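Notes follow the structure.
A single protein chain has been removed from this complex, and every other one stays in its place.
Chain IDs A and B follow the sequence of writing; residue 1 opens each chain.
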Amino acid sequence: MQIEVKDVCYTYTPEAEQPKFAVDHVSFSVEEGEFIALIGHTGSGKSTLIQFLDGLLKPTSGEVLFHGENVAAKGYDLKTLRQKVGLVFQYPEYQLFETTVLKDVCYGPKNMGLPKEEQEARAKEALSLVRFPEASYEKSPFDLSGGRKRRAAIAGILAMKPEVLILDEPTAGLDPEGREDILNVCRNLNDQGITVILVSHSMEDVAEYAKRILVMNQGKLIYDAPPEKVFSDWRKLEEIGLSAPEVTYVMEGLRKAGFDVRTDVFTVEKAKEEILRVFGK
Amino acid sequence: MNIIEILNLVHEYRELDEEGNEAEALRAVDGVSLTVEEGEFIAILGHNGSGKSTLAKHVNALLTPTEGTVYLSGMNVAEHKPIWEVRREAGMIFQNPDNQIIGTSVEEDVAFGPENMGIPTEELLKRVEVSLEKAGMAAYRLHSPNKLSGGQKQRVAIAGMLAMRPKVILMDEPTAMLDPVGRKEVLETMHELNRQEGITVVFITHYMEEVVDADRIVVMKDGKLVMNGAPREVFSRLEELEECHLTAPEVTRLAAELKKAGLDLPDGVLSVDELVNALCRLK
Partner (left out) sequence: MIRDITLGQYYEADSVIHRLDPRVKLAFTVIYIVSLYVGEGVLAFALAASFLAVIIILSKVPVSFMLRGLKSIFILMIISVIFNLFLTQGEEIFHWWIFRITKEGIRIAVRMVIRLILLIMGTSIMTLTTTPSRLTDGLEKAFGFLKIFHVPVHAVAMMMSIALRFIPILIEEVNKIMKAQQARGADFENGGLIKKAKAMIPLLIPLFVSAFRRADDLANAMEARCYHGGDDRTKLHPLKYRKRDAIAYLVLFAYLAAIILLRIFTSELIKIVP
């Protein structure tokens, strides 16, 4: 087991008699190489939860284990944890600060105390992983387009060679092509064995890639299931301010109209097959 | 009547080198002509950097054209003086909800525009009340904007525009930084204002699902206007859209795939119900 989250809680007012929990008794575990989506609307506690995994926040109660070790324990090497568990915050391009893209991506490896050649080698590898054009390595990160800035920032995390990559709303504010690019990068990384945890409120993004979905609402983990199971419960999703992909609603509509279709379908590709099957084509 | 008329608009961002000479000129908008009728809800789509924002900023004189002319309610925007007569005619909502709220309370922020216009106090109070009501934010009148959700902040910004009584509201990716609930809030508010108050809306976005209810869609690519038509028409040209680095909503794509596979479906299906009904008819 790579990561184990055991009954964690988080509250901003621990002294209060009935504290309000931002994270409320959440438990789950992550196996190596998984592709997990964490969804929930703003304020559901998902952003707090992922900070536990990186040791940036300590849970008020409960524990987080990384390879069996409690990350909140005294003397635990947080620096190594943060390198092994890469956390890409929302709008990561706002963390760029160096004069060139390459130098910026080197920042992580530099903090790990690696020699200069190794820093650059890792930076270049990371940049190629996110398909960042080599011609722009020496450009100022502030002169890049939105999508490229985002990819450079993600490379900044990848250069530390994390085992787990957590991305908080990595597609926010990008155009359809930019969104697709980032999601493809995530899938490629996952194919190479990196565990990916994708935090999102876009069901369409999640449906296509994730094999397991965690749904948060008001600090509680209310689903931990494969996508077909979660999306077929679209009524519940709507109650908590989320929705299933449009395709799921099509299948639901067809079912109601008397077609014998499966309703646990959530991508365009699968829906097409299913509808064609019913129509006998 | 045409409320906005854009004629051969060109806008270049010029970069100066160290000696102050022109080093590079980037053509953000490249010869665009477009007219918008009063009361229309028009959506502008385009990839990041396609020039859609730059285009919109010419309508309320935040930018001046390199070439070409923009008319708003008959005024030549670049030359009309004083400039705030143009700006009160066309309000603008921006992408980042935090960076456009000036007041430290909701009502103060809504009053900011009309205060600048020199509207007397009693009238101000009335306008603030009515605008907040229309934007569905009346209950938050005395709140601090910092504690509102993204969607609520954008609705405060909308109320701030309404208080200036504009004919046009330009929306520059107002939903890009919001979650699905916030996006829905903003979009529904705008459609309502468009229908009930007859306000002309220019809505910039790159979420395809948000534009299916627009009267018209304009697509921009690399500074040029490449598509212009009703949603049904634009979304039936999937290949062209893809060339513009865009896609159609999921339902539209599903319908197109099914049609390609031999089912007799219409082009440019826009909603779930439409697709389900069309499929039912085939049975």
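Keep in mind that, in the parts below, a residue touches a chain if its C-beta (ideal position, glycine included) is under 8 Å from a C-beta of that chain, and two chains touch if they have at least 3 such contacts.
Predicted model only: the values in this text are computed from it and were never measured.
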Contact residue for the chain not shown (choose from A:Val8, A:Val71 or A:Leu87): A:Leu87
Candidates A:Leu96, A:Leu127 or A:Ile275 - the one touching the absent chain: A:Leu96
Among B:Leu45, B:Val70 or B:Ala111, residue touching the chain not depicted: B:Ala111
Those residues of chain A which, in the complete complex, touch the missing chain: 51, 54, 56, 79, 82-83, 86-89, 92, 94-97, 107-108, 111-112, 142, 156-157, 160
Positions on chain B where the hidden chain makes contact: 57, 60, 62, 82-84, 87-88, 91-92, 94, 96, 98-105, 107-108, 111-121, 124-125, 128, 145-146, 160-161, 164
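Assume only the chains that are shown with their structure count from here on.
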In the complex with chain B, residue positions of chain A that touch it: 41-43, 145-147, 172-178, 201-202, 204, 241-243, 245-247, 249-250, 253-254, 257, 259, 268, 271-272, 275-276, 279, 281
Complex interface listing, chain B residues touching chain A: 46-49, 95, 149-150, 173, 176-177, 179-182, 206, 208-209, 245-247, 249-251, 253-254, 257-258, 261-263, 272-273, 275-276, 279-280, 282-283
